[in-house]
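Removed from the display is one protein chain of the complex; every other protein chain stays in position.
By letter and in written order, the chains are A, B and C; residue numbering begins at 1 in each of them.
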Amino acid sequence: MSRSNEAFWWSLFAAGGVLGALFIPVLVLLTGFWLPTADPVEAAEHYTHLVELLGRWPVKILLIAVIGLSCFMCAHRIRHTLMDLGLRGHARAISLACYGAAILGALASVLLVARI
Amino acid sequence: MNPPYTPPPAGPAWFLQRKNWLLFMIRELTSAVIALYLVFFLVFLARFGGGAWVFEEFLALLTHPLSMAGHALAFAAAVWHSVSWFNTSAQVMPIRIGTWRMPGVATIIITGYAPWLIISALVFWAALP
Amino acid sequence: MAETFEHDVVVVGGGGAGLRAAIAVAERNPELSVALLSKVYPMRSHTVTAEGGAAGVIKSNDDLETHCYDTVSGADWLADQDAVEILVNDAPRQLIQLEHWGCPWSRERDGSVAVRSFGGMKNQRTWYAADKSGFHMLHTLFQTTLKYPTITRYDEHYAAKLLIEDGRCGGVAALDLRTGSMRAITANSVILATGGAGYVFAFTTNGAIKTGDGMALAYRAGVPLKDMEFVQYHPTGLPGTGILITEAARGEGGIMLNRHGRRYLQDYDLGQPLEVTDPRHPQNRMMELGPRDRLSQAFHYEREKGNTFKMEEFEDVDAVHLDIRHLGEKRIDERLPFVRELCRDYQGIDPVHEPIPVRPVVHYTMGGIDTDIDGRTALPGLYAAGECACVSVNGANRLGSNSLVEILVFGERAANTATEEAGELKRPNPDALRTQAKDEAKRIQQTLLNGANANGGVRPAHVRNKLRKVMEAGCGIFRDAGTIQTACDALAELSEQAARMTLDDHGGAYNTQLINALEITGMLEVASAMAHSAHARTESRGSHQRTDYPERDDAQFLKHTLAYRQEAAAPRIDWKDVTITRWPPGERTYGR
Partner (left out) sequence: MAGEKRITLEIFRYNPEDGGEPFFQSYEVEYLNHWVVLDAINWIKDEIDGTIAHRWTCRMGVCGSCGMMVNGEPKLSCHSLLRDYAPGPVRVEPLQHFPVEKDLMIDKSGFMERLAEVKPYIIRDDVNDTGNGEYLQTPAQIAAYHEHSMCINCMLCYAGCPVMSLEPAFLGPAALALGQRYNLDSRDKGQAERVDAMSGDEGLWGCTFVGECSVVCPKHVDPAGAIQKGKIAAAKQWYANFIKPKGAKK
């Protein structure tokens, strides 16, 4: 098989892998622990601050890149893992499902971030 | 004469055969946890876009121990991903100056751990009011 | 039985010489089909272990004349000087060709090829790839053969017999190791490139495959073996394993020390030592950069004087020290990383911090199948190149780094001759060749496989081990009529035992014990040629040192020995003049 489109998916995976490695741990801390446990009085303040922060285009683009590309990182790995776990016979369906989900996730991130 | 002997195929639990294969499989499976977190994060964004009230209600839900446990798992998976990703940087993109090759540990710190810490701090700093 | 495969040229041996030959045929005439046959996969060939480098004049401060003189004097004037000139003149082109094919030669800062000092050479001219020169050369050559669709490889095929019909060689009968079936690989020309026979000695740098198979094939076919008494002891092998510590260690400045820490080589007419901190150290053709025969002989004298030390862990063998500590870790890692790796893994020492214990070890057979300068043997259709051949460029003592160019120069040269003559000679009748292969299969079946020897009770390994000890004892660094005669008698006795070898394995598939047994019968032939040639040469020259005849005797022995096999008798020794062109025999001086 020659020059498959794997190169394309892999490049999205690699980019998502880098961004995910750099950003996701701190995002988990923020969304999972820091924001929920903040003082309720401060929470309103946080919200306005975050709205302002996410209102900036560079921040929007960065966030979309992190979330969207991380979707592709996960999709790529899940696809390969499923095949490695014995589902090679369904390679096509798995690819469609994984990358399809990643495309939806990436689109959702664009829409959701854009409307903030 | 019989054909060459071919050992039986390993089966789906092949990764249990060697320690490094198991570590590899754990690394790959972190992506499933991260994927779930990404779904959560999209919900988070949707709620956030829904206005201050909606968002605060949502945050209140997140104080539930189940949420905390889920996030703890997500954090572990994300850190595992980060560590395993950065640790390969010296192999994938070695830094060379002439014939000198930067030692692996230094490469990993410079291209991986240092930016990771700085970015994490920056994100915190930016997110703080 | 005996499938037949037809080719135009068959190359036996997949080491440096064989691969170079196969490429040469494929390039010179893409119409010809080449069979490349080897008892191992080509990249396992012994060329892979060569460390130091290959000599070729490339720098402006060097010249061909000096390389010739170094080689001729190093050979103690027993080299054929026309062959030496061919070697030296063609060496640079061959090494550049190898560079073009991808060999990662070490470089100067400007990107040109770097050269280092080697023993017995007046100038720096040894091209090197750190200290894995042979490894890189072999893999470069092997990988390059993959370019040529006309080369068909027969991996893991053991050449059991030359097929000869109408007075010419027309192929080989080869055992396919995988199945044990005999195949007739026929061709108009057969090139032997099977390497040396160092494994007939007990303590050797040579791998287990260097059993002199090609020499035995030719010898049995009536082709004489030339200068077989000249066996090179490399002065620096690891005491337990015989693993080679390259001469490049001394080329880079390593020094030899005896038990008392004295640089003992100064006591053996090899010049006076310079301090290792002196920028002029090491000096070419002096002290540690003397030729291998002289250094190995110096060890022998040191041992007699009690200046060596014993190594308890290796059955109290004697050793001296090779010290490279002063080179420093950085230079050792850059120039001699393999030496460091080998010392750590197999000797348990780090040469950055400790001197390396070493002792002389059998390394190279200068002698071999008698060929002319174009690779032809006495048998039409049969050619030879590399260590299995004796062209001869190495005479009584080979200079380090000449063999890696010899395999290139004469590998190509033999191939060119074989290519030209493949078209001229009439192909022998294939049926006759197939019948011969079938007969050989039958012979092996009847003598070794079917249990006819079941009562013989001689384990092949025992014959082999005894043979190797006999050669070490009788034909070592120093010999005399007595030790050689003892060896000859023991070899005769061993030949009788070998006729009664009994195998455990009577199968076909990968019967490696059978291959070992076949190798052993060949080793006995080769060893016998060595011992009887040594017996006939009653003088001392180069690596052949007779304590009963300590002087060189040009009047009688400025001649090659030719050993002809005789059925059920000692070989007949004949003589052949040495070709002298521009360098009349003179005193062999080093350190002056």
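Simple rule for what comes next: a residue touches a chain if its C-beta (ideal position, glycine included) is under 8 Å from a C-beta of that chain, and two chains touch if they have at least 3 such contacts.
Since the model is a prediction, treat every value here as computed from it, not as a measurement.
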| item | value |
| --- | --- |
| Chains still shown that are in contact with the chain withheld from the display | A, B, C |
| Per the touch definition above, residue among C:Phe135, C:Tyr219, C:Tyr383 or C:Phe557 touching the missing chain | C:Phe135 |
| From C:Asp82, C:Asp155 or C:Glu421, residue that would touch the chain that is not displayed | C:Asp155 |
| Where the missing chain touches subunit A, by residue | 1-8, 10-11, 14, 80, 83-84, 88 |
| Residues of subunit B in contact with the chain not shown | 1-7, 9-10, 14-15, 17-18, 20-21, 24, 28, 88, 91-94, 96, 98-99, 101 |
| Positions on subunit C where the hidden chain makes contact | 27, 40-41, 43-46, 48-49, 93, 96-97, 99-102, 104-107, 109-113, 132, 135-136, 139, 143-144, 146-147, 153, 155, 178, 207-209, 240-241, 243-244, 313-314, 338, 341-342, 345-346, 459-462, 465, 503-505, 507-513 |
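Convention: only the chains that are shown with their structure count from here on.
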| item | value |
| --- | --- |
| Arrangement of touching chains [line / ring / star / complete / other] | line |
| Inter-centroid spacing, subunit C versus subunit B (mean Cα positions, whole Å) | 56 |
| Gap in Å, rounded to a whole number, between the CA centres of subunit B and subunit A | 12 |
| Interfacial residue positions of subunit C with respect to subunit B in the complex | 179, 508-509 |
| Subunit A-touching residues of subunit B, taken from the complex the two chains share | 11-12, 14-15, 25, 28-29, 31-32, 34-35, 37-42, 44-46, 48-49, 52, 55-56, 59-60, 62-63, 67-68, 70-72, 74-75, 78-79, 81-82, 85-86, 112, 115-116, 119-120, 123-124, 126-129 |
| Residue ranges of subunit A in contact with subunit B within the complex | 17-18, 20-37, 40, 42-50, 53-54, 59, 67, 70-71, 73-75, 77-78, 80-81, 84-86, 105, 108-109, 112-113, 115-116 |
